[in-house]
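Of the protein chains in this complex, one is absent; all others appear in place.
Order of writing sets the chain letters: A and B. Residues in each chain are counted from 1.
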Amino acid sequence: MKVLVTVKRVIDYNVKVRVKSDHSDVDLGNVKMALNPFCEIAVEEAVRLKEAGSAAEVVVVSVGRKACQEQVRTALALGADRGIHIETEASPESLNVAKLLAKVVEHEQPDLIITGKQAIDSDNNQTGQMLAALLNLPQGTFASELKLTDGTVNVTREVDGGLQTVALKLPAIVTTDLRLNEPRYASLPNIMKAKRKPLEVKTPADLGVETKTHTKLVKVTPPAERQGGITVSSVDELVEKLKYDAKVI
Amino acid sequence: MRESMEFDVVIVGAGPAGLSTACRLMQQANDAGQELSVCVVEKGSEVGAHILSGAVVEPRALNELFPDWKEMGAPLKTEVTEDRIYLLKDDQKSSKIPNFLVPKTMHNHGNYIASVGNLCRWLAEQAEQLGVEVFPGFPASYIIYGDDGQVAGIGTGDMGLDEEGNQKDTYMPGMDLLAKYTVFTEGCRGHLGKELIAKYQLNAGKDAQHYGIGIKELWDIDPAKHEPGLVLHGTGWPLSFKESEGGASGGFFLYHAEDNQVVVGLITDLNYDNPHLSPFDEFQRMKHHPLIADTLTGGKRVSYGARAITKGGYNALPKMSMPGALLLGCDAGTLNFSKIKGTHTAMKSGMVAAETLFEVLKISNEGGQNLTAYGDNFKDSWVYEELYTSRNFGPALHKYGTVIGSALNYIDQNIVSLPFTIHDNYPDYNQLKSANAYSPIDYQKPDGVLSFDKPSSVFLSNTNHEESQPCHLQLSDYSIPLGKNLIMFDEPAQRYCPAGVYEVIEGEKGSKQFQINSQNCLHCKTCDIKDPTQNITWVTPEGGGGPNYPNM
Partner (left out) sequence: MAILIIAEHDNSTLKGATLNAVAAACQIDADLDLLVAGAECQAVAEQASKVMGVSKVLLADHSAYEHQLAENLCELVVELSRNYSHVIAPATSNGKNVLPRVAALLDVAQISDITSVESEDTFQRPIYAGNAIATVQSQDPIKVLTVRGAAFDAAVAEGGAAEIVAIATVCNDELSSFVGEEVAVSDRPELTAAKVVISGGRGMGNGENFSLLEKVADKLGAAVGASRAAVDAGFVPNDMQVGQTGKIVAPELYIAVGISGAIQHLAGMKDSKVIVAINKDEEAPIFQVADYGLVADLFEAVPELEAKL
């Protein structure tokens, strides 16, 4: 079985983002970038499938600028076998990413595709679902457990208020949630080995995909600062306010 | 079982010194067509993440290392256009020192305002292109010694241990990186460097090393006030230099960098004797001085960080070679304090090391020799010359106070060289007087506009450490913080730590507890330097932990 994993280069989750003073976007100059945490979980799950003997090959693919080869290498250091980088401008829209990935899937013919449920920069939560739609494949989003049986994968999904399990016919697309696994650390020898693993670079033109602009980013602003409210003098007054003014109890 | 890998040279720390060593080594190997395996380990999550500097950078070493660095895109973009030096007389008044009285070491013509972190990011790219393996996120946590007592490499830290040191699910053992030669370039107060200095008595016959703590912020300012290339330095208020208020010295800097940003910082010498002093609060109140406030008002703070600085200079510079290893850059103490610049000297110390190493590796495959030739090569270089001529600077300030000390320095550096060397042999940690000797300093509450509290400052350093891991701030004796330091010095760690890591908290019924919030640590090393009983040892936390400084 072949597993395809998608990975995205995003700002490191420890780094506080700052909106540029001209409100054109957030400032990413010289900030630490990293593998999107949900993608890291996706890589880990694929590698575990390989270690368990269920998967024979794990291919990682990333769409974006040249710099995202660094994240492909990280995924290779975590245990993926081979990388594909589709070189585009900085952060293409989810639908365009899905179209590019769909071509890769058509070409690679994986049995299982694992993506992160969302990227922590755009917080879109779309690419996996869109990819499934374009390929007309079943989807198991927000997965907290995967079980492979003959020709199907059972995915336990984190849904509002509990868990739901669905059975998907392979090939299928799974998007990862936080509790699916705890990713390993890349070891030094594996980081060195990863430098020698194959990494293929393609362009949208190579894949025959014409990307389109669907949205325009008008501006990016910092969130409104919270203003202090009023001081109450007693518990009675507090309860009163919560009941009748704020109506939250 | 720990796995191991072998290299010709292992370099600890991807700062200016380590990366210059790596680049120069590989340049020579590539020129000679010789295979050489060089790796650099770095504790920060990426190269540059733990680098905090001013900085006005003198390009002398870079010119030698990459003569066409400009075309290659090195991030030295803002040339210094003007130097101004001030004496802050009190919280309102200041006077500009006339140019002719300024020591020539403080002239910055031809230098660049730059982020040393970004310079290191760039140097790391060059190193990788030359064939160096750079491993960020991997701290060297201990030294491996060979059978003959030589340094034989380092071990990287284990990952995935819990508070008690038990293995978690994600446990991954560290690795032994064995090397013919190991180069230690951990920067100021490297924790392995400290071990080497003690083990090989590298500082025998030298003066005690001295340190300062630099606290720095990056600000976006009103474009109308921005004068790219302008460099301000000064001393005086708020650090008291009257004997009655305790002897704290130091100086501030304010540089106008690119993109409407300025950096502002205060270096407080760590030989201060008033335990109530808080370098963090001194810095915060300093920003209210009109000279600085005028520039910052209307701006927004972008980043915060702190780092100790090694300032003992020539008199305290230890021997830099030992069997199988070299100790370079600020890890040894090559900073020129009369210029407050250590980047170019650190780089040069690394380049000389690379040349010395390559000479040896060219002819002998055996490692582990004592590279005493380094001492001579270093002596022949311009770094030595620079450090020697400014050897009296720090001690004069320490001994005679900022004013007379500056005067002596002025004479020494501009008119005639003093025919003698001033020594200052009291280590910083045993300078504190008892808490009763001074009354507590009344620092104003931060206003949230120019001055801030510690938590919101630490927030901007992007520091983080994996929640569950052994504490990387080790106490030799758990009873000292409350049993001794609290009583005698009102536990100064509460104040000298720029990240609020150490707290004495009052429990119920007045009971006290000493708490270490190690997650906040900025890796500045001040606690390791200043704790009055040397009870705190900073060791490397899990790889990747610590600040994530952009552009610092």
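Simple rule for what comes next: a contact is a pair of C-beta atoms (placed from the backbone, for glycine too) under 8 Å apart; a residue touches a chain by one contact, two chains touch by 3 or more.
Since this is a predicted model, take the numbers as computed values, not measurements.
Remark: the omitted chain is touched by one listed residue; of A:Thr6, A:Asn36, A:Gln69 or A:Ser94 this is A:Ser94. Listed for chain B, the residues touching the missing chain in the whole complex are 445, 453, 455-456, 458-459, 464, 467-468, 505, 507-508, 513, 515, 517, 519. Along chain A, the points of touch with the absent chain fall at residues 11, 16-17, 19, 26, 93-95, 98, 120-134, 136-142, 154, 157-169, 172, 213-223, 226-236, 238-239, 241-242, 246, 248-249.
One rule holds for everything that comes next: only the chains that are shown with their structure count from here on.
Remark: chain A and chain B have CA centroids separated by 37 Å (rounded to whole angstrom). By the touch rule above, chain B contacts chain A in their complex via residues 3, 5, 45-46, 48-49, 115, 117-118, 121, 133, 135, 138, 156, 159-160, 169-170, 172, 175, 177, 220, 260, 300, 302, 459-460, 462-464, 543, 548, 550-551. On the chain A side of its complex with chain B, the touching residues are 12, 14-16, 18, 21, 29-32, 34, 182-185, 187-189, 191-192.
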